[in-house]
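Note that one protein chain of the assembly has been removed; the remaining protein chains are unaltered in position.
Letters A and B name the chains as they come in the text, with residue numbers starting at 1 for each one.
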Amino acid sequence: MSQANTGCAVEVAAEEPRARESLWSKALYKFMHDRMGMWSLAVVALYGIIALGVWAGLWGQGWSANDGPMWAPPSSEYWLGTNIIGQDIFQRAIFSTKTAFEVGLVVAVLSTILGGLLGALSGFFSNRWADELILWLMGVLDSIPFYLFVAAIAFALSGFPYAMHVAMVLTFWTATARLVRGEVIKLKNFEFVEAARAIGVPQFTIIFRHILPNTFHILLVQATIVFVGAIKSEVILSFLGLGVKNGVSWGLMIAESTQEVQAGHFSNFITASAFLFVLVMAFNMFSDALQDALDPKKVQ
Amino acid sequence: MIPITVFQALRKALVLAVLPLSLLGCGAGVDVEKALEGHLNGPPKIYRHSLAGAPASLDPLNSATMYANTIMTNVYDTLYRYKYLARPYEITPNLATGMPEVSEDGLTYVFRIKPGVYFIDDPAFPDGKGRELTAADFVYSIQRHFDPNNRSQGSWLWAGRIIGLDDWGKQGADYNAEVEGLKALDRYTIQIKLKKPYPQLIHTFAQGFSAIVPREAVARYGREFAVHPVGSGPFRMLRYEPGTYALMVRNVKFRQEPIDLQAEGFDPKLHDGFGLEAIQGKAPPLVDVLKIDFIKQSAAQWASFTKGNEIQFTGVPVEQVEEVLASKQRPLKLKPEYAEKYRMSHAIEAGFVHTDFNMRDPAIGYNDDPEREKRNKQLRCAIRAAFDWEDRNQRFYSGIGVIFPGIIPPVVPEFDPNLSRESVTRDLDKARALMRAGGWTAENLPTLVYGGVASVTTRQMFEQFRGWMKAIGFPEEKVVFDSYATFGDFNKAVKQAKIMIVGMGWGLDYPDAQNTLQLFYGPYGSPGSNNSNYNNPEYNRLYEQAAVMQPSPERTRIYRKMNEIMIDDCVSNTGLSRDRIMMWHKNVISYADRQIVGGFHLRFVDVLQKEEN
Partner (left out) sequence: MEMLQYTLRKLITGIPLVLGVTLISFVLMVYFGPDKTYDLLGKNPTPEEIAQVRHQLGYDQPFVVRYLDYLRELVTLDFGYSDSSGERVGSILKRTIPVSLAVILPGFILGNLLGVVLALVAAYHRGGWIDKLIMAGSVVGMSVSFLIVIIAFQVIFSSSYGLNWFPVLGWDVYSFWDYLRYVTVPTLASVFVALGYNTRFYRAVIVEEMGRDHVRTARAYGASPAELLFKSILKNSLIPIITRIMFSIPLVVVSGSLLIESYFGIPGVGKVAFDAITTGDQPILKAVVGLTAVLFVVVLIINDILYKVVDPRVSLK
């Protein structure tokens, strides 16, 4: 690459981060002044700390001990009572927070990466064969009913503990990819990209250095949406027997409770539902606030 | 093409929703009236039964579950059935005129069947009129199991036992060819010749597998015969929604045989308060409509039962037992508020639950290294000593199950109440001592893999098991759950001997301990029914010896000896027979049974009409 070109490229590149920085700093400012957003972030953070604590072995470690009485009511020893085999429901709910974050994070991160990459490729090469192929793949995955698809993967990967995660990633990435693809097609025609292309910057550099970073706000928001989707799906999949293999989760607790509620033992059901609801609610609101902050054009 | 299908479906849904059909009782309505036209005086008597599972197929070839058997014994005829009330269970003629004539050597059986028994009317017959059932139909119905084009799950009952039958199948299943050991001597006489004595033969003819089907219906419906039963039983199928319900109406052509309560085993002391006296002298079936709902979720089944206007019978789910029983001391009694509305009976199941070790797994069972094999046995015995049957009974079987050592359950006559209970008593000190003796430490212990279907209860049982194992020094990560999403996959893994520790339940096919002893007979190892793959030459020899013996004290002695051998080898944590509580609405006259009598009891069920109540 000739010197002149490098200089020019630096100039081009120097122009666009500034716009990006202002977007993010504006967003941060806006978010900080969104009371609901900050509150919901605090709740999510609290759950995050609980999950980290479980992971570090600080609490929730007694989730599997089954030495309590059967269906004990709440007491100072068992804060929220016990289940049929004498396990502490509160400890199980706390431990399940870790499970939820594990599922949410793994699925959100992987499907965002996959969706971002394939979406960017597809958008950049729009109307070429790569794009057609990716679009076809997305169309195919979107046409298979979600639960049947997940169930099928769970069976096909029988015994593999992360079958559920794989299935969710495979279904959730397409939404992100479609959004990124749209954004990239728009960005592609912007001056800085055309300029970069004109001076011969390699295509992959353009995609990864210049285009993808400009879709980060979409990726961030999508990641939060996928996170919530994953946690909610886990509950239903665990109920259907296709979910978490080791440990315990809110879904498994709710599955346990379906027999108990008809006999008047509501603790498992209420505890798991409440933990799940508060986290999902907070995450939904956090996600909304994030969208508001990051999307300057969004109409309110 | 597709949108049209959707459109049609939509239109159909609307028609379904709007069409105003007159309501009658449970909604069976118009169809029932039409089916019983001219045979009803007044409103039809309706009994709504429920089962906790659904039959997969209604072809007698696949009568492999209690659910299928229940339907089969009501729409088809079998040669024998079990007496309604007699306990222990007693076999009695059904379509047969009496007990078979058996030759001196126990090899030749002659069965006579009742004349004048007709199949229900069905388009499969010429003119749609059901013809008379004959001995040839019985022969045909058994032959079908050996036809390689069929998928029989019942052929094991007769395989290798009846002369010429297996070969008949292998030679192409020509229904016109005669089988030496299975012949219709005339219109009403059947002769069976055995290769060696088979004392349980008569019991196999009280099973749904041996239900008698007409050839015409099989020919007409082909594979769909499995949803379109055509029989001669007390009921006929009116509507069948696989997996959801079966709606049957009285077979108006069913032979009139007045009930003799004494002959059915009625005991005024045992059967007091069930109102059974009222059915004396009536001819089954006693209700016009029999609807059986298949409800898998116990909570839903219970809710439907207690509503009052839905199902009239339920098994009491474990989580409701505390709620309905006044006390768990025997005799069990309902709380007054339940006794006011419902009747209850309970019965120790004809079967048991047990948790086997897979002896083909070198980490816990047989091993080429004799030293390791010895240590494995110590490990198994330690696990068994840590297995807490009492706790399992309390949590999962309402504390009313019957714990017994070995594999001869209380329901069979060979049961030994005086057998040492050591093998079913938790003893942590003994367990730890065995662990030490075997040199087992947290580091060198094998990982225990507990296999099961991914259901809530199985998972909870596993977690309970893990708790017990932790108590004798297993680290948490060395006790793992291997979950299978479907029973089919789980079963396959079991049959391929891939699962190390497997919890199983066994329901007896007939009340003879031979049926449970075969579960540990070496040659029946996977893919057979011996899931533990236990293979002890002494045990096998005794099994073969007893298999051809008629019931006798000598046979009982051999059975018990086998039981002890198997207990000493620590191959299974066993066992517990569940005590199952059944309840039905008070206007129903019944003495329900869910096992050996099973479906046969439904023909005796009567319902009091409002004015009689």
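FYI, a contact is a pair of C-beta atoms (placed from the backbone, for glycine too) under 8 Å apart; a residue touches a chain by one contact, two chains touch by 3 or more.
Note that the coordinates shown come from a computational prediction; the quantities given were computed from them, not determined experimentally.
Within the complete assembly, B:224 is the residue of B:37, B:127, B:224 or B:477 that touches the hidden chain. The residue touching the chain not shown here, chosen from A:46, A:152, A:199 or A:220, is A:152. Considering the whole complex, the residue from A:23, A:70 or A:261 that touches the absent chain is A:261. The hidden chain makes contact, of the residues B:495, B:561 or B:586, with B:495. From the options B:505, B:527 or B:551, the residue with contact to the chain not on display is B:527. For chain A, the residues touching the absent chain in the complete assembly are 136-137, 139-149, 151-153, 155-156, 232, 235-236, 239-240, 251, 254, 257-258, 261-262, 264, 269, 273, 276-277, 280-281, 284-285, 288, 299-300. Residues of chain B in contact with the chain left out of this view: 1-3, 5-6, 9-10, 12-13, 16-23, 26-27, 29-30, 56-59, 62, 64, 148, 151-157, 223-227, 241-245, 293, 295, 297, 300, 303-304, 306-307, 310, 485-489, 491-492, 495, 524, 527-529.
By our rule, only the chains that are shown with their structure count from here on.
Chain A and chain B have Cα centroids separated by 47 Å. Only residues 64-67, 70, 83-87, 151, 154-155, 158-159, 241-242, 245-246, 252, 255-256, 258-265 of chain A touch chain B when the two sit together in their complex.
Against chain A, the residues of chain B that register as touching in their complex are 297-300, 302-303, 317, 319-320, 322-323, 394-396, 453-456, 459-460, 463-464, 466-467, 476, 480-486, 489.
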